[in-house]
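Here the complex is missing one protein chain, while the rest keep their positions.
After this line comes chain A, so read on.
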Amino acid sequence: MLCLLFFLVTAIHAELCQPDAENAFKVRLSIRTALGDKAYAWDTNEEYLFKAMVAFSMRKVPNRETTEISHVLLCNVTQRVSFWFVVTDPSKNHTLPAVEIQSAIRMNRNRINNAFFLNDQTLEFLKIPSTLAPPTDPSVPIWIIIFSVIFCIVIVAVLLLILSGIRQRRRKSKGPSEVDDTEDKCENMITIENGIPCDPLDTKGGHINDAFMTEDERLTPL
C-alpha cells in the first residue's frame, strides 16, 4: 500500500514538472562562460541551493509565506546546464500560477544571481524578462557642464583680445602726434622714397635679403 502511494506521489510529481508543462519555467545556466576556470560543477547541492532561492522568493509573496524547499520541483536537468522547475502548493497537487512565480523571481532576481555568481545573461529564466537597469541620468547632463566651461573660457579670451586690440589702436593713434624722434617705430612704418614704398626691400630684424646677397667668392680677394 505504502509503495503504491509512493509511486503515485512520484508519478504526480513527475507529471507536475515536465518540459512545457503548465506553469513550468525553463532555466539555463552558462557557468563556464561566466566564471571560466573558476567554474563550479553543477550537482545536486547546487540544485538544492536553487530550490532554496526559489522558495525564498516565493515566501516574499503575500499568501505564499509557507512555501517550503520541497515544494520546488526540478526536472530534465541536461548537461547544458538547463532544467525545468515548478512550484507546487502545500498540498502538492497543483502548481502555483506562472504569473506569481514570474513576479516573485523578478523581484529577487539580483539575489538569485548573486547566490550563483552569475548575472542576467548567464542565469536565464526563459519567459521571465529581466528588468534592465536604467542608465543613471545625472540631473544636469555632463556635456552641458563641460560645454559651459569651455564656452566661458573662449568668450573671455575673445573679449580680452578685442579689448587689447582696441587699446593698442588707441595708443597708436596717440603715438604719431608725439615727437617723432623715436626711430624704432620704423618697424610698423615703411620708408617711402619718391612716393614708392620700399616694402619689398625692407629688411626685418636685421635679416639679410637673399636677392642682393652675393657669394663671398665673387668678391675679389685682396
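Definition applied: a residue touches a chain if its C-beta (ideal position, glycine included) is under 8 Å from a C-beta of that chain, and two chains touch if they have at least 3 such contacts; residues count from 1.
By definition in this document, contacts and distances are computed from a predicted model.
A.B. asks: Between "Alpha-crystallin domain-containing protein 22.3-like", "Transporter", "OLC1v1004690C1" or "SHSP domain-containing protein", which matches the UniProt record of the unshown chain?
C.D. replies: "Transporter"
A.B. asks: Sort through A:29, A:86 or A:104 and give me the one touching the missing partner chain.
C.D. replies: Among A:29, A:86 or A:104, only A:29 touches the chain that is not shown.
A.B. asks: Kindly note down the residues of chain A that lie in touch with the hidden chain.
C.D. replies: Counting only chain A, the missing chain is touched by 28-33, 39, 78-82, 129, 131-132, 134-135, 142-143, 146-147, 150-151, 154-155, 157-158, 161-162, 165, 169, 176, 188-190, 192, 197, 199-200, 202, 204, 207, 209-211, 213.
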